[in-house]
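Left out: one protein chain. Kept in place: all the others.
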Amino acid sequence: MAEYILMKGNEAIAISAIRNGCDGYFGYPITPQSEVMETLMLEEPWDSTGMVVLQAESETSSINMLYGGASCGKKVMTSSSSPGISLMAEGLSYLAGAELPCLVVNVVRGGPGLGTIQPGQGDYFQACKGCGHGDYKMIVLAPNSAQEMYDFVDLGFELAFKYRNPALILTDGVIGQMMEKVELREMKPRWTDQEVIEMSPWATTGKTPDRKQNVITSLALDAAVHEALNHRLIEKYKKMEEEDVRFENYKCEDAEHLIVAYGSMARVCENTIDLARKEGIKLGLLRPITLFPYPTKEIQRMVPQLKTIMSVELSAGQMVEDVRLAVNGKIPVNFYGRLGGIVPSPEEVLEAFKKEINK
Amino acid sequence: MKEEIIIAGFGGQGVLSMGKILAYSGIMQGQEVTWMPSYGPEMRGGTANVTVILSDKKISSPILSNFDTAIILNQQSMDKFESQVKPGGLLIYDPNGITRHPQRKDINIYSIEAVDLSAELGSSKTYNMVVLGAYLSKKQIVEMESVIKGLKKSIPERHHKLIPMNEKAIEVGKEKIIEINKV
Partner (left out) sequence: MHTTMDIKDIIKPENKVYSKTPVLLDNVMHYCPGCSHGTAHKLVAEVIEEMGIQENTIGVSPVGCSVFAYNYVDIDWQQAAHGRAPALATATKRLYPDKYVFTYQGDGDLASIGTAEIMHACNRGENIVVIFINNAIYGMTGGQMAPTTLMGMKTATSPYGRREDLHGKPLRITDLISQLEGTCYVTRQSVQNAAGARKTKRAIRKGFENSAKKKGTSFIEIVSSCNSGWKMSPVKANEWMVENMFPSYPLGDLKDI
């Protein structure tokens, strides 16, 4: 029988890391995600699975520890919240440039600056449009429950290694701090040294006589070489868009209007859909699960049946730009957002929706 | 079955752990649950509140603006949440420290003198269990058996010897609840 544990989303991240063969966690405390490292330190996984857990001196250092660990072909991860991810921007760009797999969790808080520790979705641009310098993308997963926090650690690593690219779990304090029941899936052991070499023959595992040296770098001063690297990255991102778009539809079959929302906001909007349906409004919900690659094609598929679309976010309007790109001017795209850590109620979203369509 | 509850009071009253025990009790009988706290600087000595939802079906929004039940343990929470109880819903409060008692006539209102009762039990730590008992006497949403299982799951093993006392506190709460307004 499946074992269910009541746990916070943040705790689920930690427990899942241990149970999914993660080799190393490197982090720095910041609210509202400190439970991730606290849980790991309590669990002492170095004694059970051999997983390394280290509190670094800064987020800059933790992301570069990931660079080192990922260079070794190991499954390494960190977690932080918005200001910490800003500090990691440098490292993320290097990781993407050196084509290294790793998992980063951002439990987003309100910004800019020190902002608030209350939930927010204002880091969508940072996550999806490349938060560091250069032309790169991260795989971005948006869980909406403690169970998905647990499951997306494994999925994040799977996609990160499939593409040799950083994967980021974009979530917020609602999902991180909320407790729900979580099913602990079957344990996955850490890869053995031999499995690491087979999985990642490019990794710095020590130069043996049977192969040339492995060098992990994002530096390519030769223009032609560097352009080729950029093209390789672009091909990779295209493949992600073809093979790994994930989303969920709620009551969309006969929908005449659509709300697009992700993560915690999607949970709230599900109630909004139910409220609207009670009033006879044919409203559906599209929940992007991958924010990059974005479910552009799914939106385009639905456009002919729709009168309007509204993006609902805990931001000043970020994902709405991707919705507009997908819709390409064919129907009106509206936006409703709350800021400062305020999460609107399902009723409030419904009122906002009605106001827009009655304009 | 779906029950949406807000538990609100001061930090240190056991608001969050009471919610956690309730949520675990739900899991023990196969229900879906969410436990959503207010977090942040408020956690440190100020007001604390938690929204707990128990349901037979998948729960969508963990954040609500109206509740089936409000359990209110200080004046600030009374001011904030009395109006958010659904008509016909339930409000349970501890009158200790309350200067403005609830006034609504369209909801069921009960009081529980949990400060005094837990003192009589010999441990102020049973406070939240007295309140839980009062609540369970009005809403039998979870079996007592599940509550005991939930208690075992949510408190560390080294404290399991305290379970009988908590059980007793729940019983006291069930008995001593006082009706204020009934619709």
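First chain written, first letter: the chains are A and B, and each begins at residue 1.
Following the convention adopted for this analysis, contacts are C-beta pairs under 8 Å (C-beta built on N, C-alpha and C of every residue); 3 or more make two chains touch, one makes a residue touch a chain.
Please read these numbers as outputs of a predicted model, since none were measured by experiment.
Asker: So which shown chains sit in contact with the chain we cannot see?
Answerer: A
Asker: Among A:S86, A:T204, A:N230 or A:Q305, single out the residue that touches the unshown chain.
Answerer: A:T204
Asker: Taking the entire complex into account, which one of A:M41, A:A56, A:L184 or A:L275 touches the absent chain?
Answerer: Candidates A:M41, A:A56, A:L184 or A:L275; residue touching the omitted chain: A:A56.
Asker: Just to verify: which one of A:L66, A:V140 or A:L170 makes contact with the chain not shown?
Answerer: Selected residue, touching the omitted chain: A:L66.
Asker: In the full complex, which of A:E90, A:E241, A:D274 or A:E298 touches the chain missing from this view?
Answerer: Of these options, the touching residue for the absent chain is A:E90.
Asker: Out of A:A17, A:V76 or A:V105, which is the one that touches the chain we can't see?
Answerer: Hidden-chain contact among the options goes to A:V76.
Asker: Which chain A residues would touch the chain omitted from the figure, given the whole complex?
Answerer: These residues touch the chain not displayed: 23-24, 26, 52, 54, 56-58, 60-62, 64-69, 71-72, 74, 76, 90-91, 94, 98, 204-209, 213-219.
Here is the rule we go by: only the chains that are shown with their structure count from here on.
Asker: Okay, in this complex, where on chain B does chain A touch?
Answerer: Per the touch definition, chain B meets chain A at residues 20, 23-24, 27, 32-37, 39-41, 60-65, 153-154.
Asker: Of all residues in chain A, which touch chain B in the complex?
Answerer: 4, 6, 31-32, 117-118, 173-174, 177-181, 264, 267-271, 274, 343, 345-348
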